[in-house]
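Structure record follows, encoded as structure tokens.
Complex shown without one protein chain; remaining protein chains in place.
== chain A ==
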């Protein structure tokens, strides 16, 4: 679920951070750049874990470390440093086959949308439901409702009362659209497709109830 990823980046170091200790300032700048953002094929950045090395510039305390350069034939101070930083990020990158527990966010005729709190683009399409499943429309709504799994003449429904375990089927990183059509869903840089079609998957209450029934039978 969570991985460490080592990355090298040439960081522009803005002057307003010069009053901070170097490590702290770089940490802040890295957080601004990467935190809560998706890097294609690496996943969602959760946190900056550590900074391994800093190269390409040094800052003297007190003196603000201005570099004196010539630009446009005018003598001027520039404060922007370019630093080569190697650091480690904590990434949220589920692997295919992983089981994750999540909460129900939305339930419609196409399937379910689940959330783990910090990440919402988890979809369970209707063909990944235990069979036979049916969709029951909520009275008064055209698109809302809940999914019901009919098993042995018992019906189990999926509501947002307890955690839902699902298996990761695929993780995709759609390319950023050049032009987004109006009234389309907000762009999701990382989409997880899941399945609840197996023993032990789906809402946790399904399986604790099943145990109780078995116990009573024996």
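Criterion: a contact is a pair of C-beta atoms (placed from the backbone, for glycine too) under 8 Å apart; a residue touches a chain by one contact, two chains touch by 3 or more; residues count from 1.
The rule is short, and it goes like this: contacts and distances are computed from a predicted model.
K.L.:
Leaving aside the chains you can see, what is the UniProt protein name of the one that's missing? Options: "cysteine desulfurase", "Glutamyl-tRNA(Gln) amidotransferase subunit A, mitochondrial", "DNA-directed RNA polymerase III subunit RPC9" or "G-protein coupled receptors family 1 profile domain-containing protein".
P.N.:
So, among "cysteine desulfurase", "Glutamyl-tRNA(Gln) amidotransferase subunit A, mitochondrial", "DNA-directed RNA polymerase III subunit RPC9" or "G-protein coupled receptors family 1 profile domain-containing protein", the name matching the hidden chain's UniProt entry is "DNA-directed RNA polymerase III subunit RPC9".
K.L.:
Which residue from A:18, A:51, A:116 or A:148 sits in contact with the chain not drawn here?
P.N.:
In the complete complex, the chain left out is touched by residue A:116.
K.L.:
Give the residue, chosen from A:51, A:99, A:169 or A:188, that touches the chain omitted from the document.
P.N.:
Here the residue in touch with the unshown chain is A:99.
K.L.:
I need the residue numbers on chain A that touch the omitted chain, in ascending order.
P.N.:
1-9, 31, 35-36, 39, 41-42, 46-47, 49, 86, 88, 90, 92, 95, 97-101, 116-118, 165, 167, 198-201, 207-208, 210-211
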